[in-house]
Every structure is written in C-alpha cells, then in structure tokens.
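Take this structure first; my questions come after.
Part of the complex only, each chain left as placed.
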Amino acid sequence: MRVIQRAIQVESRKRIDILDVTEFVREALREISAGDGIVNLFLPHTTAAITLNEAEPGLLDDIENLLDRLAPELSDYNHNRIDNNAHAHLRNVLVGSSVTIPVSGGNLLLGTWQRILLLEGDGPRTRTIVLTYIGL
Amino acid sequence: MRVIQRAIQVESRKRIDILDVTEFVREALREISAGDGIVNLFLPHTTAAITLNEAEPGLLDDIENLLDRLAPELSDYNHNRIDNNAHAHLRNVLVGSSVTIPVSGGNLLLGTWQRILLLEGDGPRTRTIVLTYIGL
C-alpha cells in the first residue's frame, strides 16, 4: 500500500470560470505509476469548488447560471463588509471542496461523460489541487 | 491493507426516483469480508447522484420537491438544445457523485436513520455503483 501526494497548479481565466482538469489528474496518476486504489482531489480554497460532470459547453453555462441563481454574485451578504466574494464561499459550501474517485490499473474509473471540473468563483487566480493517491 | 473494488448494479424505475441501496452495500461488504476501513461508493454517472439520509417516504418526496425547486425539470437550459436532461446534471452537481463511509468490523458506521440513497434524475436506467473498500 502506498500514499502519494502531489500538488497540481491550474490557472483560472476570469472571475467565474469552469476548468476541466481531468487530463492533469490522469498525467499525475501516470507519473506516480498508480495501480488500484482511490484518488482524493482536494482544493485548499474556500472560493472555488470541485465536482464531476459533463464538460458540454451549454451545460457549463447552465451550471454557472444555477449557482448564480442560488448564490448570486450581487447580493447583500454580511461577509461582503470585509471582502467582496461571499457568493464564491457559498457556492463552495453547496458544491464541495473535494472529490474521491476510484482508480483501477492506474486509470480513473470515470463514466463516459464524467470530467473533473474546477469551479472558480473569485478568479482569475492560480489554484492548487492536492492529489492524494492511496492504493497498491 | 487491502483495496477491493466491486460494481453494484441497480435499476431505477422512473424518470425521477430514489433508491435505497444500503442493503446491496452491506451484502458486498460481507462478501469481501471487510474489516476496519472506509468504503467509497462512486457513481460513474452525470445524471444521478448519491447521498445519505433517512428513507422516510414523506422525506423522499421532500427531497424530490427540493431538487425540483432548485433545478426544475422544465426550464430553458442550454444543454437541452442537444439533450433533455440538464436538470439531472445540475442536481448531481448539488448533491454529489460519491459518498465515503467508515467501516468497522465489516459494518457500515451509519447512524440510526442513515440510509444510502441513489437519486435518479433521468431514468429509468441501469445504474452502476463502484464500491471501493480500503482497509484491513
């Protein structure tokens, strides 16, 4: 059994953005010669989130619209007295800070349409994904 | 330490459905003689979700009503230009694609009222739950 940790850096391009980071994760799993286990992808951030879904451009717009409806950018938030990004914190609470994906023979056991999506809520910024592989 | 992976197949019965899959997971843990560790239950799907909660029939209706309010089936989604199931993708983003549950002596450490619920958003379909046990 092995525990291997790596940091993956990605760059968001605008304030609200969605990045497909699947290939960065696949590359890291190849570099560490992963076998059978799980990989946890963890964002050490409170204003970005990570999820799995289809990377169809229309759907990515729908995801942004959904989050903008549930936690609008412009609203009278208490946190915005000291900062200007409460919407991004709230979207992180709804979507989550990590995903855990099974790995078999070094390959992510993702479904046909599943991609790993980083949801930026307060960019553009450099974001870190902490990858932890636990397995054989 | 062991890593054991199994696929569990379940059948949803209608377009929007909630399946209690707890006993399938317990059976799989018995078959693999699980000890102390964690079990990750992962859906390789983008239009179904998995969560833990009470399987009281009124509450299951409330969960469906909540998701229908937050991501209605009938709405003007961009993704629906090429498909007809954006609501199901969006509910997956809100609820999540996997749960990780502690296991002790082969038993799920669930609370009294906790059941493992698969939330179907675009059925009826055969759905796969990828079970990964990591532990002693």
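Note that the chains are named A and B in the order they appear, and that numbering of residues resets to 1 at the start of each chain.
The criterion applied here is as follows: a residue touches a chain if its C-beta (ideal position, glycine included) is under 8 Å from a C-beta of that chain, and two chains touch if they have at least 3 such contacts.
Note that this is a predicted model, so its numbers are computed, not measured.
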2 chains shown - copies of the sequence in the complete complex = 3
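Following the convention adopted for this analysis, only the chains that are shown with their structure count from here on.
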Message = Averaging over Cα atoms per chain, report the distance between subunit A and subunit B in Å.
response = 20
Message = Can you tell me which positions in subunit A touch subunit B when the two form their complex?
response = 1, 36-38, 51-54, 56-59, 61-63, 66, 70, 94-96, 99-102, 104, 109-114, 134-136
Request  = Would you pull the subunit B residues touching subunit A in the complex into a rising list?
outcome  = 1, 3, 5, 40, 42-46, 70-71, 77-82, 86, 89-90, 92-94, 96-98, 100, 130, 132, 134
